[in-house]
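Here the complex is missing a single protein chain, while all its other protein chains stay put.
Residue numbering begins at 1 within each chain, and the chains themselves are lettered A, B and C in the order written.
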């Protein structure tokens, strides 16, 4: 399996197609069936106390798996999230970025399934884990 | 079972404690083990095409169950989400609010479990469903 | 929406195609997008203490949504579970049947999504809740 989009191509795509969230995320690494994405801890992602909010962590896991799918199938067609199950395990460190290590476990004709571990930058134990399913539209050929 | 916080008390609490998200949500109904909450479709919640984003729907389901818990246990202690499983079933209608109908199924000593159906305002079939678990801190007594 | 298979047709199907689990389940009610299925509390479903096991409750939720899909699309094609998220909320009553009230929220071209509440027979609060997604094979036409 080889990449259809590398880090530069995915970063361009994010900038062009998702202007609203583009400065929230930074793609750090892209490999076959794997990506690492950073959520930049802007004020708007923080809860009282300065920790990154649940919805912001959900958004990070979601975009990470989305990018892992795009890296493999290319920019055609619009994959949509059909399911996410997320476990919030620890309070993130205050005011620091959160990083998602995401893997795809399945890339089928109609469904892609992956999971992600989320870490507060500089903290060893993960703060959250998520499993996601994406539906891949048939017209991606 | 009776309410420890009614609609006015919950709305005050949201305004006071969650200033960052306060103008995103409007509490519409509160009953024992049930709430109805509206996500106001601001520009920042929309994806290209004008539909409410996945993270915004996650945030709505999350706040709805949180408010349902607070309604029953009162404002003391800080419940935290431990798990959410969400199914995105249909594309929301463009540019309209999304409404969550949330129920608690369990309100235990340490865990509360509920679920929510999310609807685009004016559209009959639900756009998403979510099940959530909250951990309730011991000091709430 | 009308039924393609009623209670008798579904019960026949279960008996014919799933001999291994057939005497575990009894279909109690079938309506458009809804079924009620009973798990008969045989010895093999019980944990020490006499309560129905987690895997047996999973199996019940799974078969209930499966039957709800078949009721709507008919016996052709083989739907397969792609995701289940289940919350175990209370200890079931000892030695009694467990009943699933299942609803479909979406019946799409490729995916069906439903959820179920599970009750110990004669006990009001639910013992578990589950959300399930089924993939429907294209050849069902």
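Here, a residue touches a chain if its C-beta (ideal position, glycine included) is under 8 Å from a C-beta of that chain, and two chains touch if they have at least 3 such contacts.
This one's a predicted model, so the numbers in the text were calculated from it and none came from an experiment.
Asks: Can you pull out the displayed chains that the omitted chain is in contact with?
Replies: A, B, C
Asks: Out of A:3, A:21, A:46 or A:117, which is the one that touches the chain we can't see?
Replies: Touching the chain that is not displayed is residue A:117.
Asks: From the list C:59, C:96, C:110 or C:123, pick the residue that touches the absent chain.
Replies: Considering all chains, including the one not shown, the answer is C:59.
Asks: When the complex is taken as a whole, what residues of chain A touch the one chain not shown?
Replies: 85, 87, 89-90, 105-106, 108, 113, 115, 117, 125-126, 129, 131, 133
Asks: So that we can see where the missing chain sits, which residues of chain B does it touch?
Replies: Chain B touches the missing chain through residues 82-83, 85, 110-111, 133, 135.
Asks: For chain C, which residues lie in contact with the unshown chain of the complex?
Replies: Residues touching the hidden chain, for chain C, are 17-18, 20, 44, 46-48, 53-56, 58-59, 62, 80-89, 91.
The criterion applied here is as follows: only the chains that are shown with their structure count from here on.
Asks: When the centre of a chain is set as the mean of its C-alpha atoms, what distance in Å lies between chain A and chain C?
Replies: Distance between chain centres, rounded to whole Å: 33 Å.
Asks: Whole-Å distance, chain A centre to chain B centre, using C-alpha means?
Replies: 23
Asks: Chain B to chain C: how many Å between their CA centres?
Replies: Roughly 28 Å, centre to centre.
Asks: Give the residues of chain C touching no fewer than two other chains, as numbers and ranges.
Replies: 83, 85, 133
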